[in-house]
Each structure stands twice: as C-alpha cells, then as structure tokens.
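What follows is a set of notes on a single structure, which appears directly below.
Left out: one protein chain. Kept in place: all the others.
Chains: A and B, in written order; residue numbering restarts at 1 for each.
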Amino acid sequence: MKNKFKINATDVILFLLSGLFLILLYTAFAPCGPKEDGSFMRCQWAWRANVALAYNLLFLSLVHLIANRPEVKLGLSAGIVGIAITGLLIPEKIIGLCMMDTMRCHTHTKGGVYVFSVLILVTVLADIFLSVIKVKKNN
Amino acid sequence: MKLVADKVGYKYYRKNKKVLFELKETVLKPEEGKLTEIVGHSGSGKSTLLNICAGLLTPDTGHLLVGDKDLYSLSDEERSRFRNAHIGIIPQGQSVLKHLTVTENILLPISMYREDTPTNLLNELIENLGLKKLENEKAGGLSGGEMRRVAIARALIGKPEIILADEPTGDLDADNRKLVLTALKNIAGEGKTVLMVTHDREAEEYADKILKMDGGILI
Partner (left out) sequence: MKFSTKLAIKNIKGHSARSSALIILAGLLSASVFGGSLIVKSLRNGLHSYEQRLGADIIVASEEAIDSGKYESILLQGVPGYFYMDDSVIEVIEGIDGVESVTPQFFLASASSGCCDTLVQIVGFDPDSDFAIRPWISESYDGNINDGDVIVGCNINIPDSNRYKFYNVDCNVVAKLEKTGTGLDSAVYANMNTIKQMMESSSQIGFGYFEDVEPEHAVSSVLVNVKDGYSVTDVQRNINLGIQGVRAVSSKDMVSNIAGGLGAISNIIGVLVVIIWLLSFTILTVAFGMIVNERVKELAVLRISGASKKMLSRILIIESIILSLIGGLAGNALTALIFFPFSDSLKLSLNLPVLIPDFSYVIVIFATSILTSIVICAITSTVSGYRITGKDTGLIFRDGA
C-alpha cells in the first residue's frame, strides 16, 4: 500500500521547538562560563548534558518530521518522551546546579530547560495520541 | 395535514424605507395527497410565499394555518418544534452542513429532539436517493446534485405531513431532475401535502395542480 506523505502540525512544532531549544541553550539559556582559574562550576556539566540531549531531540524530531508510517512516528515519539523527561531531571535531580538560586544557571538555564522540556513533552504526547488514533484506524 | 395561507402578505423594503417588492394578500390551500406547483418568473414572489408557508418568514398580514394551529401565533420555540415534527423543507441552493457526513446531515431533524434513529427509513432514503456510497463521506465533498438529494432525504426523515420544496431541480442534470421529481410525486402519492416552487417547465409534467404567480399575485 502506498502511503501519502503528510506532515502534521505536531511534527513541525516538535522540530521547531527542538531547534529553538538548542539555539537558546547556546545563547539565552547558557550558564556562566569558566571561573577565573579556568575551572567550571557544576552547572556547566548539567548544561552540557542538556545540550547533548537537545542534539538528540533535534535529530529524533527531524526523523519524526520525515517519517511517514504512524508506527515509526510512535516509536520516535516514545524516545522523545524519554529524552525530554531526562532533560527535565538533569538540573535538579541528576546532576544539579550551583549553590545559589540567583545564579544564572538557576535563573536562565533551569527555567529554559523546564519550559522547553514541558512544551516538547506536551507536543509529543499530543502527537502520540494522534498517532495511536491513526494506527487504530489503519488496523 | 391541511395547510392554509389565509390572506398572507409581505413587503420588502429598500434602505430608504420605500417598498421594493410586495407579496399581495394571498390565499393558498394546497391539497393533501397532491403535488402542487407554483410557477412564475424570478422575483414574482414564489419563494416568499413558500417561506411564509414554512414558518420561516413572518407575514405582515394574514394567518398561516397548519392543521388546527395558527403557526405565527406560536412562540419561536413552539413553531420550531412544530416545523421539526410536521414540515419538511427543501430550500434553494446548497443546504448541507459541509463538515458533517451525509448520514449526519440527513439525521439533523431527528437528532435535535428525538432519541431513536429511524434506521429503516434512513436506509430506504439513502438507497432510493442514490446516496449509498456516500453515506459516510463529508457533505462538503459532494456535487450540487448530491447535496440536493441529501436535502431531500433530510426533509423526509422526520416523516412530515407537509413538504415544501423551493426550486428542487435547480442546477441539476436531467437524471437527477427526474430522480428528485419522481421522489416528490411519490411522497404526494402517500397522502402528504407537497408544495413546490419552480420555474422548471419539465417539472410541470409531474404536478397535480399548477398555480401561477406574477408580480406578487397568485393567479
């Protein structure tokens, strides 16, 4: 059976959110740089972990964008859910940030990671919901 | 059920309050079990008279008696329910809800006030009007003729005693025209009051009674 190639709104939103998240992680959401002695604070490692996850998100959302079969999309979405949840947990639970809540990693990086992770999660959950309906319909 | 338009009149006004068109006081008594046709040129007042008969246009003068009810003395709620139960209307032009399926469109009058779906009648109408393949399609994708047939099925699904059709064959091809006119003739044959407004000459062959309208006067 030949499937018609169709891009859904959630595919595009996911891709745009992932791309924007990565760009902002390097700009508006970046934590403070190295200390005077060249060493890094803990937030740097949390940030790097989030950047690595953001690259993964971007890659998966790109594949999600061009994938055609709802079953494939469903699998990719499940992966995105996992990555987004891991990203959410990095700043406070998995790695942690610096000492003061007034520091840049708390005021900018953490907020940015929370906002984008939740937006990506909501979008991907909506996409899963739609994909499940499609898969059921196809069967 | 008897339908009597007793000296009904209506005036359309221009913006400057001058009268644009006047339906003169008219008496109309279409018979039960017959297909009554009103013919006339465009703008002669046929549709105005039909809309008054349908309870959709409040006349300036006169009364509309349907059975033992003076339709325009009822409240809007009562008149609407009465129309839903007793009058089937096939309006001019395309009259479907495009985002609903063919079946949903046909069942509109039923789903408004009634719980049970008349499945047998629904299937019969879909079959007779050639809509079987389209029943689950969205109405927005139908052709003009198909939409008209959906409107006919919708008008008949509530088993009304009175059917009012405004140009039901307008913009239809020969086959569809025949299908629609035959259907209306058959309905009249079942003892219902069928009133049709048209300027389709071919339709006259199907009529039991033909009335002519000109300049707002029924001749």
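Note that in this section contacts are C-beta pairs under 8 Å (C-beta built on N, C-alpha and C of every residue); 3 or more make two chains touch, one makes a residue touch a chain.
Quantities reported herein were computed from a predicted structural model and do not represent experimental measurements.
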Selected residue (touches chain absent from view) among A:L62, A:V81 or A:V115: A:V115
Selected residue (touches chain absent from view) among A:A52, A:M99 or A:I133: A:M99
Listed residues B:K34, B:R154, B:R177 or B:K192, member touching the removed chain: B:R154
Residue numbers in subunit A that touch the chain omitted from display: 35, 39-43, 96-103, 106-108, 110-112, 114-115, 118-119
Hidden partner chain, residues of subunit B it touches: 47-48, 51-52, 54, 56-58, 76-77, 79-81, 83-85, 89, 91-100, 104, 108-109, 111-113, 154, 158, 166
